[in-house]
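See structure below.
In this view, the complex is presented without one of its protein chains, the others remaining in place.
Right, chain A next:
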Amino acid sequence: MAAPRTSLRLVAAIWSGSTRGIHGLGGAAAPEGSQKKGKTLLQFLSDHFYDVEFLREYLLQRQMLKVHQENRFQNKEWIRPDERGRFPLEFSEFPGVPVEAVDASGCAINYDGLDNVLLLKELRSLSLRRCPNVDDWCLSHLHPLANSLQELSLAGCPHVSERGLACLHHLQNLRRLDISDLPAVSNPGLTRILVEEMLPNCEVVGADWAQGLNSEPEEQPQDRASPVHV
C-alpha cells in the first residue's frame, strides 16, 4: 500500500509543480529526501523530452479516472475508494469514530456539498486542492469548522480569490494553510503577507511573497523585515 501511495503523491506534485512553475509545492505533498532529487530529475527530463512529459500526463490521466476522495479516521489510516469508486466495507463499522481528515482534491464539490463536510465537528485537515467549484462563497461557509480545523489546502483552485482567503480568519486554530497556485488571486505576494498577518499562528505555504518582484535575491530579506503593519 505504501509504494503506490508515494508514487501517487509524487505524480501529483510534479504535475502541479511543473505546469505552473511554482517552486516549493513539492514539500507539501511528497516525502522529503531522496524523492526530492528524483522529482527534480523527472521534472528536468519532462521539460526537455516530450516522451517523458507524455508518459507523465498518461499516468496522471489514469489516476484521475478514479474517484479521488480519501478519508482518514482518528488513529487509523486513510480509507480510499477502489477503482470503481466504491468505499470498502470497513466504512460501516465506523459510525461513532470521528473523521479527522478529508482529502477532496480534484472533486467537483461545491457550496451545498460542503454542508456534509461541515457536519464533521472534529475535522482536523481538509484538502480542497484543484477543486473546480470551490470559490469564495465556499470559503465563507467553512466557519463552523473553526474549533478543530488545523490544516487547509486550497492549492490550485481556480475560483478562489483574496476575498475568500480573507474570510479564513474565522479559522483561528489553523496551523497550516496552503495557498499556492491560485490564479484568481490578483496579487499573490501581497495577499500572502496580509493572510500571514491575519492568522498569526498559521504557517502559510505557497505564494512566495517575492513573486512579481524584480529585485535581486539579496534584497528579499529586507522586504521581509518590513511587512505592512496592522
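The rule is short, and it goes like this: a residue touches a chain if its C-beta (ideal position, glycine included) is under 8 Å from a C-beta of that chain, and two chains touch if they have at least 3 such contacts; residues count from 1.
Convention: contacts and distances are computed from a predicted model.
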Can you tell which of "WD40-repeat-containing domain protein", "Gamma-soluble NSF attachment protein", "Elongator complex protein 4" or "FAD-dependent oxidoreductase domain-containing protein 1" UniProt lists for the chain that's not drawn? "FAD-dependent oxidoreductase domain-containing protein 1"
For chain A, residues in touch with the removed chain: 111, 136-137, 139-141, 143, 161-167, 169-170, 186-187, 190-191, 194-195, 197-198, 228-230
